[in-house]
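Below you'll find the structure, written out as structure tokens, and then a few comments.
Apart from one protein chain that is not included, each protein chain of the complex appears where it belongs.
For clarity, chains are labelled A and B in written order, and residue numbers in each chain start from 1.
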Amino acid sequence: MNLSVGTETIAQMAFWIVVGIALGGAALAVFPRNILYNVLGLAMGLAGVAGIYLYLGSFFIAMMQLLIYVGAICIAIVFAIMLSRPLHLEVPKRKVPKVAMAVLASAIFMVAMIMMALKTKWVPAVERSTDWSIDTIGHLLLTRYDMVFEVISLVLLVAIIGAILTAGYSRRLTS
Amino acid sequence: MSLFKDPVLLAAALGMSLPFLSMAIILIFTRHNQRLSATISLSAVLTSFTCALYLFITLHAAGAPVQYTTTWLIADDMVVAYGYLFDPLSLLMLMIVATIASLVQIYSLGYMAGDPGFSRYYAFQSLFAWAMMNMVIAPNMLQLFIFWELVGLASYLLIGFYFEKQSASQAGKKAFVMTRFGDLGFFLGLIILFLGFGNLGILDIHHAAQTHALPGYLITLSAVLIFGGVIGKSAQFPLLTWLPDAMEGPTPVSALLHSATMVAAGVYMFSRIFPFFAASPDAMSMALTIGTITMLLASTMAMVTYDLKQVWAYSTVSQLGFMVMGLAAGGYYAGVFHLTTHAGFKALLFLCSGIFIHEYHTNDMRVIGKKGGRTLTIPMVCMTVGALALSGIFPFSGFFSKEAILGVLGNYPNKIFLIAGLVGALMTAYYSFRLIFFILFPKGGIEKHDAHHEEGHGHGHEEHGGEHHGYIFWCMAVPVMLLAGLTLVLGFFEAPFEHFIMSGQAAEVHHAAAVHGAAAHDAAAAAAHEGGHGGGHLVLLILAVSCAVGGILFSWFEFGKKGAAQEGFLAKFPKISELFAQRWYMDAFLRKALDTAVYCGLTSTFTRNDRRIIDGGIDGICKFTIGSGRLFSFLQSGMLQYNLLIMIGAVGLVVIYFLV
Partner (left out) sequence: MNTLGTYLVIAAVLFSLGLLGVLQRRNLIGMLISVELMLNGANINFMAFNRFLAPEPAVGQIVTLFVMGLAAAEAAIGLSIILALFRTMRSINVERAQQLRG
């Protein structure tokens, strides 16, 4: 078999497949009314986004995406869904005006963003380094951006404590 | 001040403004004091009379009209003047008004004694005297119009004097509104004249009319419209039904306003701008027709009524029509002369009727006759004198003036008007003496009442009821006797009268004739001159006299003879007498027209407009406000998704706007 398709085109096709997965997952996360479909859609979409990160040159961030988003957040959401029991009872009818207005607003916003993205003349920086290694990221995190590092740790800590408090408050009172 | 240097001007200003002051003082200060009010008003009007007499004596021989004006309003290049114009016509009319106003005010001392509105009455009488006198000597049409309207106001106030009576206040309203319709035409005519000519001064109008300075259609149009004012004020057809209703007012008011002066204002105005009217033959023939119709119509109505004052009211309408006929046929002098004599004997007739009404408290002539009306000698005699003058019997003044007008009509090409005039004279004599005979020879004789009255009757003659011989009696008797005397002698002053009147007219007419030799004006002047004498028309004279005497004999036959049925020949035609009694259904017609046009048409339109459009509009605004509020209330529903929606949408739109 003579595959006249070169690696370039395969890469291109794969790119569009990944984009399709991402956008399809997003659509699946938004449109259906069954919440489990939405979560699965989210997972798929986020996986697709990880693929896009690969194309954008960062293997590290792609791994982080899969780890944090798909692995932690989506699972947490599934937990939450399972804990809110009578979800199958509530599927009220869609209000057409509300949906129409929402579609209109987001369409306007999308058009605005795309126009802005395409019309601006993006100027690359004069000196661009090509250092994509993880070493550099770690080094920078602990030297130049360690303040940011500490802050995010603090945020995560507060978030955990807050989540425990909010979720367990009433139980604490009764016990 | 030049005012005090010139005695003529001083007299004029004094005479013209004193009655106004008297009215103001009475209304503001002295309403509670009846005697004081009467004194103030009487002294004001007598002073005006003196001033009028002085003006007449001083200025009657002046060759040309004397005019005093002062500027009242200035607007750009238009100057509105106020002032006085003294020429023979205005001096004559001023004398008439002052004389009759004074006599009536003296008479009212007796007639209105004891009435709670005594002061108010005298205030309004002063108002009327002021307005009428200022109107008569107005130098321009605008001042004439202003005081014309004020005279109408005085008329309304005086007709509705007994305002507690529903019929009286209705009559006042009716008079005012009907004359207003006529005044509408008058005002439009004045506006057209002003727009076309630019000046409303009377002497200027005369000059322009005689020198043909104005286009023909302008004169005709404005003359026809101005004649509308004559129709309204002088109760011509079709606006004549207010005058009989105006008899609701006190009798002296009827004597002053609605017989001698106010209703004569229309005829006066006609003669005031006579050259202007004469320049338009179409307007003159229209006026002639209307005058004829009025005269005949009103005479028929007078033949069937039993109310004392109504007869004289219809008679006034008829005689006004007769005057208009005379003027419209070109007889300037004849019309003015009849105006003068009519003022005299019609006021006389009303005042005499007033004495009867005051005595017997009824307007019905049959009841007055039955109660012994003929035993009141002075009023009876004077009323007979007045009736003879009205019918046109020699030697009373009415004879001369009627002959003058009939002479003018005889000279007019179309003889039908002459025939109408003769028929009118016949009917006039008939109805006047019908009334006289009802009182003089009541059917079944005078009723015998209780001893008190019989005692009064027993005295008879001047000693009628000794208790009546107070000032009330003399207040009422003296003016009546004066007027009767005037009626007797005025006729013999015809020649100097004519000379006096025509001197004012002749100066202008001869001037025009000399300049242009215009045939029309000459013919009118010549006809007036000739017709004034009635000379050369012996046949006409005999015809007229026989019509009058025939009318008297006819009514004697029906009412006066011993054993007469006192029914009148019209009783044999019930439909016709009903027609006459209902004023030829004019009132009914006007009422129906008013109902459909105004009530159904205008008021319902305006009501619907008010309810649906105005109210509905305001309701709509309310609903719109509430609705639009509701439209945006979803933002306050607590649903943050909606808030978010609006926010995102707005930001997106702003970005697009800045990028596009």
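Everything below uses one rule, namely that a residue touches a chain if its C-beta (ideal position, glycine included) is under 8 Å from a C-beta of that chain, and two chains touch if they have at least 3 such contacts.
Please read these numbers as outputs of a predicted model, since none were measured by experiment.
A.B. asks: Counting contacts across the full complex, list the positions on chain A that touch the omitted chain.
C.D. replies: Residues of chain A in contact with the hidden chain: 12, 15, 19, 22-23, 26-27, 29-30, 33, 35, 38-39, 42, 45-46, 49, 52-53, 55-58, 60-61, 64-65, 68-69, 72-73, 76-77, 79-81, 83-84, 86-87, 90, 92, 98-99, 101-103, 105-107, 109-110, 113-114, 117-118, 122-132, 136-137, 140-141, 145, 148, 152, 155-156, 158-160, 162-164, 166-167, 169-170.
A.B. asks: Across the whole complex, list the residues on chain B that are touched by the chain not included here.
C.D. replies: Answer for chain B: residues 636-641, 644-645, 648 touch the chain left out.
As a convention for this text, only the chains that are shown with their structure count from here on.
A.B. asks: For chain B, which residues are in contact with chain A within the complex?
C.D. replies: Counting only chain B, the residues touching chain A are 641-642, 645-646, 648-649, 651-653, 655-656, 659-660.
A.B. asks: Okay, in this complex, where on chain A does chain B touch?
C.D. replies: For chain A paired with chain B, touching residues are 98, 101-102, 104-106, 108-113, 115-116, 119.
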